[in-house]
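Here it is, the structure in full.
All protein chains of the complex are present and in place, except for one that has been dropped.
Right after this comes chain A.
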Amino acid sequence: MPLRHLAPMLAALLALAVQAAPGNGDSGTQPEDRSHLPQLGDPYLPPAARKPAQRPPLAGAALQAQARAKLQQRFAAADTLKTGSISLAQAKAAGLGYVVQHFAEIDRQGSGRVSFEQVVSHQQGAR
């Protein structure tokens, strides 16, 4: 067997040896399972819940865009007729409390409808 295959195996064996060393077993508990602890081993994931990430963690401008998309999605869910804007009644029905409370300020033209961009600009203070 080539050496480059042996090395990871050796590392894995050593890792096992360390994990199984006296102390872990002597402690009377599996450190891997912390869910019995009073604070549930927080943070802890039951083994079945441990899964790889489906996408890389976004950062900077990409993260801000992801957050904005999240808000836009929430707005779109309120825009039940897909007109690109919502009425006060639609904002209420969707639980968009911020829009409900500031509807008149956001809707400066008094059109009875507000767009996502108008909401964002009101929140950013750029009225």
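Keep this in mind: contacts are C-beta pairs under 8 Å (C-beta built on N, C-alpha and C of every residue); 3 or more make two chains touch, one makes a residue touch a chain; residues count from 1.
Throughout what follows, contacts and distances are computed from a predicted model.
Remark: of the listed names "Peptidase S10", "Potassium-transporting ATPase KdpC subunit", "Transport permease protein" or "Spermidine/putrescine import ATP-binding protein PotA", the one matching the undisplayed chain in UniProt is "Peptidase S10".
Think of the hidden chain as still there; on chain A it touches residues 4, 7-8, 10-12, 14-15, 17-19, 21-24, 26-32, 34-47, 49-51, 53-55, 57-61, 63-64, 66-68, 70-71, 74, 93-101, 120, 123-125.
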